[in-house]
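Excluded from the complex is one protein chain; the other protein chains are retained at their positions.
Read from first to last, the chains carry the letters A and B; within each, the first residue is number 1.
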Amino acid sequence: MKKLFAVLTAVILCVSLAACGRSNNTSDNGETVNLRVWGAQDDQKVLQTMIDSFKKANPDKTYNITLGVVGENDAQKRLLEDAAAAADVFSFPDDQIYDLVNAGALYEITRNKEQITSRNTEASVEAATIDDALYAYPATSDNGYFMYYDKSVVSEEQAKTLEGVLAACQEQGKKFFMDVSNGWYAASFFLAAGCEVELGDDGKQVCDFNNEDGIEAGEAIKNLCAHSAFVTGDDAVFTGGIGGNIAAGVSGAWTADAVKQKLGKNYAAAKLPTAKIGDEDTQLKSFAGYKLIGVNSSTKEPVEAMKLAEWITNEENQLLRFKERAAGPSNKKAAENEEVKKNIALNALAEQNKHGVSQRGILATFWSPVEAFGTAMENKDYSQSIKQQLDSMVKDITS
Amino acid sequence: MKSYKLRRKISDTAIYALLTLLAILWLLPIVYLVLQSFRAENGAYTEYIIPKGFTLDNYIRLFTETDLFNYPKWYLNTLIVAIFTCIISTLMVLMISYAFSRLRFPSRKTYMNLGLILGMFPGFMSMIAVYYLLKIIGLGQSLISLVLVYSSSAALGYFVAKGFFDTLPRSLDEAATIDGASRNQIFWKITLPLSKPIIVYTALTSFVAPFADFIFVSVIMKDNYNQYTLSLGLFQMLSRENIFAYFTRFCAGSVLVAIPVGLLFMFLQRYYVSGVTGGAVKG
Partner (left out) sequence: MNKSRRAPKVLRYAAEVVTAFAKGDAVTRLSFLVMGLWGFARRTFARGAVYLFTQIAYIAYMIVFGGKYLVKFTTLGTQTQGKVFDEELGIYIYTQGDNSVEILLFGTLTVIITILFFIVWASNCRAAYKSQLAQKRGEHIVTLKEQIASLDSKNYHITLLSIPTLLVTTFTLLPLIFMVLMAFTNFDKAHQPPGNLFTWVGFDNFTSILGGNDKISYTFVRLLGWTVLWAILSTFTNYIFGMILALMINKKSIKFKKGWRMVFISTIAIPQFVTLMLMSQLLHAQGGINILIQQLGLADSPIGFLTDPLLAKITVVIVNMWIGIPYSMLIITGILSNIPEDMYEAARIDGAGPVRVFFKITLPYMLFVTTPYLITQFVGNINNFNIIYLLTGGGPLTLEYYQAGKTDLLVTWLYKQTVNEQNYNLAAVIGIAVFIITAVASIIVYNRSAAATKEEQFG
């Protein structure tokens, strides 16, 4: 009698599956254009405003544009889970561009390419370009980091050198914050020492953080972590402690609001200080990142999606994004705006970006090993020499 | 005799002291959570433990500022999912465990072992597959899909309930069979009324499960914020860009989740015990 059971199972399976094949066909209601946009939680409001103005500017068609919350950091992960069901237009940081292009998820931008490349800063366009092909629309140029400090503790002069900052903090029993166990920040020492990390011709990561310069950088990180005024943690630790027991810290423009709120009139920001690497005082470098707007290669409405992406990243909307979200524009004209130039955090970032290194050649394999090294330094785990640790780190990065 | 009494007194005092200490240890995080939920200052980390200012704002804003984080909607979603998961998985667990405990059929043992090991399978790897299956069935980002997934995983936790049915005397079934009752009637009219502890236990555990999971929800719902459940929603509040502004609201939201779940456990604890021990302890 088991057969009846089998029959039932098979029938139910078949019917349910056969019946459901249809759900794949999306119905096109004449002229309605369906688009989905992904952006970070905080950007939803400003994106909605842009979408509304986009609809107004294109009255000849009916648009049905929906917003989804997917922050830049998750964009790649979310998109590749199921590209067909993902957004048509989405925001992502430039270090995801290689992986996205390799996975075939980004639409190559050819429409109005000239205008896009001429309107935005060279570096931001470069961040969106691979082998002369443009794959995304530059939206902001603020995905980098610099130093915030408490003017009442650290003087402008002291803020110029890491030693000065640390000494000033120590004197008043305060701390200097830097998330060294995060590859993004830890890299600033290695980059300053003259090490390089980039994409090799075979598509693998090339990294020389374990050469002699790298070891000097590693020693500098070790010394920083061993300093009594040093404190580590994530952004939440920084925003929680700044103005209290933290007097200076390395972070990005996204914490500007929180830091400003805490420091009040003592709010100040500057480029990263110089640090003693080897025997020399060297300016710390940083990754200079960009937020880009990409078009999904699986989109059903490529032209409309490109129109919208271009709209979102035009001068006006970059300024709007600055006003609402304090985002640094990548658009040349918008970047020259008076308001933008007066912004303390963005000013510091712009200064730092002169010592910025593009992060678009960084693959995802880079982060964990550097984090592991940083963690060992923070834990003052010296069971292996710096050289050994860095060798091991580089081996993992390049594997 | 006196020394005995003294010794007992000493040991009692020691126990009281230890219990008090433990109670403090266990209550501290809860007190901390409640304190933070009333904290007026923003931010996740503070350099002090007692908030400087107290406010009800965190609670109020959960329900008034819903354009970004729709807490009431998430609460509703969670309740809907929890209720349906509870009904379906309780029914299924009872059906499976009754069949394994009381009915004898070919390959019963194989079937049982299969169920047992399938239940051990770490769900992460299968999430992509589950997602695609739900999508093709047309359930994509719906609450029904959550109910289905939770219920099917709950179904594999049958062996606690089976242990319970094993302890029910079989003579009742036999008497009913002689009276001409069918298996179906025996199940509904004789066995189930005797199984209150295990029903309550299964219902309780399956009701609580949707309050805890955040990974499956994130894989299934992806960018669809309005379909999130509480746990994923609250989890989002602690993401890098949100934690400064939302930490205190996260605490408030958690307290509001804790109250109903806590009440359920308070009232149903004896069933929980009797369920988990497979009926060895009567509820």
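In this text, a contact is a pair of C-beta atoms (placed from the backbone, for glycine too) under 8 Å apart; a residue touches a chain by one contact, two chains touch by 3 or more.
Remember, it's a predicted structure, so these values are computed and weren't measured experimentally.
Visitor: Of B:Ser151, B:Ser195 or B:Gln227, which sits in contact with the chain we cannot see?
Guide: Of all options in B:Ser151, B:Ser195 or B:Gln227, contact with the hidden chain holds for B:Ser151.
Visitor: Which chain B residues touch the hidden chain?
Guide: Residues in contact with the chain left out: 8, 12, 15-16, 18-19, 22-23, 25-27, 29-30, 32-33, 44-45, 47-49, 92, 95-96, 98-99, 101, 103, 105, 108-111, 113, 115-118, 120-122, 124-130, 132-133, 136, 148-149, 151-153, 155-157, 159-160, 163, 166-170, 182-184, 187, 211-212, 214-215, 231, 234-235, 238, 251, 254, 257-259, 261-263, 265-266, 269-270, 272-274, 276-278, 280-282.
Visitor: Residue by residue, what part of chain A touches the chain that was omitted?
Guide: 1-15, 17-18, 21, 77, 80, 83-84, 99, 102-105, 107-108, 110-111, 181, 203, 228, 231-233, 237, 240-241, 297-298, 302-303, 306, 364-365, 368-369, 371-373, 375-376, 378-379, 381, 389, 392-393, 396, 399
The rule is short, and it goes like this: only the chains that are shown with their structure count from here on.
Visitor: Quick one: chain A and chain B, Cα centre-to-centre, how many Å?
Guide: So the centroids are 37 Å from each other.
Visitor: Considering the complex alone, what residue numbers of chain A touch chain B?
Guide: Checking each residue of chain A against chain B gives 2, 16-17, 20-21, 23-24, 36, 38, 40-42, 44-45, 68-71, 73, 78, 81-82, 85, 87, 233-237, 239-241, 244-245, 254-255, 258, 261-262.
Visitor: Can you name the residues of chain B that touch chain A in the complex?
Guide: Interface residues on chain B, with respect to chain A: 42-47, 67-68, 106, 128, 131-132, 135-138, 140, 219, 222-225, 236, 239-245, 247.
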